[in-house]
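The complex is shown incomplete by one protein chain, all other protein chains being positioned as in the whole.
Our next item is chain A:
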């Protein structure tokens, strides 16, 4: 272990010096010592938590980490956003000391569905949190029933407790629960009053109404989001209702916070210190590029990452476009997904009144075409996101701004905003 650690750290330092990403040192370790990640993680006294699902992994993982830290736990996580196995290896190299010792009590890992399936064969998680199954990257996964089966295999490999979103028609189904016999099943979800704010994939596609339903009887515990008003949420568990203030925007992020509470309760059990958890919840900031709000020349500029139709629709229903200049940037690089079909599954009518000032990205014309068919007025259309955002900022002086963007477009836009010093002033 020390040999791999030292060599890995050398490679990591070299890669960082060259401005490289996190994957290469991870690949190096994977080749040199394939069981390295398993052996290091096996030393953690409270084991491994895997967070997976289509939407909200990064934000939820961040909240889970903050909540567990509020309980005095030392948490290792793959913060870089590189959620492949070798991304975990790379993150480990940054965290271990030279003797290969990981100074942490528990690991919280965000893993993409397909990678998680392989990861859990190597390393059985003690806990997992499964968020939802939406149409996303069908160019990779084929169909959503297949995605649900991948999440089920993660749950089956879990040893202690599985926490699932009971309102998701696939994860909350009796048949899903029946396939999981080892770990304890726990759930989270919303009150009936909130169901309209959280359409399931089936609702989005004209399928049967997926009204919130109680978890199957085999579930031992439930955490429920009862109401959201402004920045205040009411969340109930263990027979009591709890009020929390949140800095997170977007109703779906409040549901992610509910999921994180359910998971934290599963990990801590009777040792949970509730005031500390709620205090930490009120201080959680949005994850990188996910609903971050920046301050630019006295106006706010919100960045909203959109990766799939469900996420885009939830974002549009979460944020009021009135009095806000809107930009949309759509790339189709590998990390974004090459298939543009999903833009046709998003209803853009809510942008009709104010229009979209700037449309950018490799697929700017696909996006502009989509908006045209929803009768949404479009201003400038230009493929280069960096030039587009410069122009967008110039042309909307004095207005609040919101930028919806795919992953690689977000990176490009963030670079431009970074040069304006705006990123140091995250306000929410």
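Here are some notes:
Note that a residue touches a chain if its C-beta (ideal position, glycine included) is under 8 Å from a C-beta of that chain, and two chains touch if they have at least 3 such contacts; residues count from 1.
FYI, contacts and distances are computed from a predicted model.
Only one chain is not pictured, and the protein name UniProt records for it, out of "N-acetylglucosamine transport system permease protein", "Aminomethyltransferase", "Lipid II isoglutaminyl synthase (glutamine-hydrolyzing) subunit GatD" or "Oxidoreductase", is "Lipid II isoglutaminyl synthase (glutamine-hydrolyzing) subunit GatD". Summary of contacts with the chain left out: across A:114, A:150, A:173 or A:381, the touching residue is A:381. Within the whole complex, the absent chain has one touching residue among A:194, A:368 or A:417, and that is A:368.
With the whole complex as reference, residues 135, 138-139, 142-145, 205-208, 332, 338-345, 362-363, 365-366, 368-370, 372-374, 381, 383 of chain A touch the missing chain.
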